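All protein chains but one are shown at their positions in the complex.
Presenting chain A:
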Amino acid sequence: MSLLKPFSKLPGLNTANILLVENEEQFQQKLADTVVLQEKTVNVNVRLARSLPLPMENEESRPRIDLVVFIIHLTSELSFQSAETSLKYLDPGYFQGKVCFLVTSARNVSVPPERLVSVRTLAASLHCPLLCAEDQTTEGVTTAARRLLAILKVAAGLVPMATGLYLSTLTRCTVPSDIDQQNFE
């Protein structure tokens, strides 16, 4: 069984580990660099993967993963499908606050809106937060990195009075029929 388990290893001191799963392997690198640059107080290790399951060779040396981020590019259907299949290799314990979905090009007009809706329903069914990121500009990457860092620190237990479960309950994704969408910008 090659499931990734959340609590099977000891945590590191003042460390947070984040795993970025992306099928296209283009945004991960930028995001990883930015995340590492942004964070000054905590040791952040960023691990990149194309999909789950992770290779067995690294099972022993791999540290405990605090947050798994699925990066889905809305411009390609394959991205979403690969993320969906990877979900099966995650221990269910991860879905209580240690999984996050990151979506890019949500504002793109060429993207069919049904894809975003399906991503949202998936995130809502798993009670996980859904972030939208803009991957073309450095500002967008920086913003996405900051947000991921915030969730990561909570998931790694580095924020007092906040647990991953609590945060994910508060920030879980909802499908559009649930709430009224209002744009104040």
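Assume a contact is a pair of C-beta atoms (placed from the backbone, for glycine too) under 8 Å apart; a residue touches a chain by one contact, two chains touch by 3 or more; residues count from 1.
Definition applied: contacts and distances are computed from a predicted model.
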From "Centromere protein K", "Checkpoint protein", "Histidine-containing phosphotransfer protein" or "Response regulatory domain-containing protein", the hidden chain's UniProt protein name: "Centromere protein K"
Sole residue of A:83, A:123 or A:154 that reaches the chain not shown, by the stated touch rule: A:154
Which of A:69, A:103 or A:167 contacts the chain that the document leaves out: A:167
Interface with the unshown chain - residue positions in chain A: 1, 3, 5, 7-15, 29, 32-33, 36-37, 39-41, 43-49, 54-55, 57-58, 61-63, 91-92, 95-96, 125-127, 143, 146-147, 150-151, 153-154, 157-163, 165-167, 169-171, 184
